[in-house]
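In what follows, a structure is listed as structure tokens, so that the remarks can point back to it.
What you see is the complex with one protein chain gone and the rest in place.
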Amino acid sequence: MNRLNALRGQGSWGGEAVRRFSRSTAAMLLCVVVAGYVALGVASSGSFFEGPSVRVFLQYLATPILIGLAQMVALCVGQLNLAVGALGGFIACLMGVLMADHGMPAGVAVIVGLLTATAIGLATGVAIVGTQINGFIVTLATMTILLGAQYRLTGTRTVDGYSRTLRDFGTAAPLNIPLVFVTALVAAALLAAFMYRTVAGRRLLAAGGNPLAARLSGISTDRQIVAAHTLSGLLIGVAAVTATASLPGVNRSVGGDWLLPSFAAPIIGGVALTGGSIAVLGTVLAAFVTRLIDAARAQFSLDPSWVNLLIGLVVLGTVAGGRLHQTRLEKSATTDGAVLPQSGGAQ
Amino acid sequence: MTTSISPPDTVPEEKAAPHRMPFWVNQRLGLLVLVIALSVLFGVLRPAFLDQQLVLFPLLRDVATLTVVALAQMVALSVGHMNLAVGRMAAFGAMFAGLGYDRLGVPMQVGLLLCLAAGAAIGAVTGWLIARTGVSSFVVTLAMDFALLGLVSLLYSSLTDDAAFTTHPSGIDALRSYSLADICAGPICGSPAVPQIAQFTVLAMLALGFLYGCTRIGRELLLTGANPAAAELSGIPTGRRVLLAHTLSGLLAALAGFMAAAGTGTFRASIGDDFMLPSFLGAVLGGTLLTGGVVSVLGTLLGTALVGVIRKGLDLLGVGLESLNIYLGCVLLLALSADRIRTVVSYRKVVRST
Partner (left out) sequence: MSGTVLLACEDLVKVFPGVRALDGVGLRLTAGSVHALLGENGAGKSTLIKVLTGVHSPDGGRLTWNGQQVHLRSPLEATRTGIGVVHQERNLIPGFSVAENITLQNPPSHRGLVDREAMTAPAVACLAELGVDLDPQRPVRELSVAQQQLVEIAKALYTESRVLLLDEPTASLSPQETERLFEVIRRLADRGACVVFVSHKLEEVFAVCDTVTVLRDGKSVLESSPLPDHTHDDIVGLMVGRAHAATEMRPRTVDRSTTPTLVLDKVSTAGGHRDISLEVRPGEIVGLYGLVGAGRSELVKAVLGLDRVTGGEIRVHGSPVRITSPRQALHEYGIGYVTENRKEEGVFLEQPIVRNITVTVWKRLAKALGFVSAREERDVAQDLVDRLGIRVSGLGQNAGELSGGNQQKVSLAKWLAADTRLLVVDEPTVGVDVRTKRAFHELIWDLARDGLPILLISSDLAEMVTLADRIVVMRDHRIRGELDNDRDYDRMSDRVIRLIHDRDTVRS
């Protein structure tokens, strides 16, 4: 009879295996992306490699990368952010309404949007830490509130009469590389630099990697959780900006389908659900993979629902495969045995 | 030798009986009082609220359906897991019923059975995955939610013309519109406010109440949630119990899907779209713990009823649908904060008495 093998609370020391797996994950994902790209190119008789196709492909990659990074930041301190879509949609509608209904210039609206997103992230983090309620429930509540707020802003209409400048930014693509995509890459690079090079970023990782050890070294895990949610909020704000810029208009359905992709990218990219690890490259590549699936769907004129089904299955396969891989590694090495089941809830 | 984070426990003398919380702080009672008080309040502000046929009947029909959804979540919570896919499992199950009615022309009961079987099957797959791989239920059910979203949409669009099954036996229409007023024992008829569809809710509540209150398996489910390691060492087959919990969750979700379809008369892919929040709201407000080990069937009903009354009342008062969600989210946060405050207060009381 096969035994349950659960991840121990504090990032298991058998995590050498996990680390190798994530490093090899990035390499593997790169292969998948390249192979998939080539396959699609062949299937489309070369038109996939042409300028306009590349532009469209990369254009709709910006938002998945950014929301994947936003969720990754929350995951790194062992938190979950269910409000990714709702917050993104709310900010997008906020900016749209400010520009179209109140004539606010694009630059100001963008700044307002980013600041609001960051503030809401901050408030969420404070609520979680202050009430000591599970982050899952708090973000579930904020998701509900924001969905309502989003509906309040736009009602049933689609807001589209907004700034030309932003629209141009959204569609501009020098050398067929969309500016929004560049924005996403820049954000990824800055995030990576933040995590690997700054004191604040290392503190965040420390708090996620071993909360007790971090606490004993004077790092307040509460503060790190607030910081993580704030940063997550900021990234969602950027995602909302790119969405507003590239979409023809904003309405209450914006952000409605962001939740799974925000988890899918980090999970497929090799980020540990228990916290303490990030994989910027892996997340970005995983976003590429999901986008490829979407492009393949369009190429073969399949129903959009195939994408959801496939991504759901890929995520399931990744986590199941990762766990079984770890189990096999642990079985072949000498372990300390005891394989009792652990709680399988939100974390 | 082990170090535990919790305090050590040597006591030179035994303690007297610990403080018990006063009777009136009981959560269920509080909920009941709130529901009645709010109903009265809304009734006073808008007498139309108390209209049995036009307002109370649809309200109770919604509450009946959402209570079953919340019960589905409660069952997953009982083992310390969660089921984010309640909505899609509902749609999945309902689809099979619709398929049965539309293509195979089966009688109503058979369709219902198909629906329940499908829900149980998909729940079992989920539970098997979780038990077998040890991956958190959050991720598995989230991924399952989206896989099902895609699958259900695909199946509906390939099997139907307009993404809905509309043919159904007349029993469904009866379910939708009959109320207790149609059941008469001699000259006395029941209230027109209570929908007949609530019979499923009552059945589900009775069954779960029996399961968790009186049976071995129910107790084992709760202990699996309370402490999986201790449960395993005490001889409980935790893997099988987790599988059972998710199977039941899927079955109940499917039942809710059937009820929702009966409520509108059509079987479509969008059934269950907004089941996820109410599923948690009802269960958590009713006293079921997120961490597992404690459930309350009656509390789940009361929690869902409270949310339903607030929704309907605010709706009648002219508060837009949009703002409803805002208020509901705040209600959830407030309710949970109040619970935290209660815990902190009782902790302080015990410390002071030591």
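Of note:
A and B are the chain letters, set down in written order, and residue numbers restart from 1 in every chain.
Going forward, contacts are C-beta pairs under 8 Å (C-beta built on N, C-alpha and C of every residue); 3 or more make two chains touch, one makes a residue touch a chain.
All of these numbers come straight from a predicted model, not from anything done at the bench.
Every visible chain touched by the undisplayed chain in the complete complex is listed here: A, B. The chain that is not drawn here is touched, among residues A:T25, A:T116 or A:N210, by A:N210.
When you scan B:C184, B:A230, B:L317 or B:I341 for touch with the missing chain, the hit is B:A230. Interface residues of subunit B with the unshown chain, by the touch rule above, are 1-4, 6-12, 14-18, 210, 214-220, 222-223, 226-227, 229-237, 293-294, 347, 350-351, 354. Counting the whole complex, the residues of subunit A in touch with the unshown chain are 1, 3, 10-11, 13, 15-16, 19, 197-200, 202, 205-206, 209-210, 212-219, 276-277, 331, 334-340.
Just so we're on the same page, only the chains that are shown with their structure count from here on.
Every residue of subunit A that touches subunit B in the complex is listed here, in rising order: 2, 4-7, 80, 127, 131-134, 136-138, 140-145, 147-149, 151-152, 155, 259-260, 263-264, 267, 273, 303-313, 315-316, 319-320, 323-324, 340-347.
Residue ranges on subunit B touching subunit A, taken from their complex, read 79-82, 129-140, 142-154, 157, 225, 228-229, 231-233, 238-239, 242, 277, 280, 284, 290-292, 320-330, 332-333, 336-337, 340.
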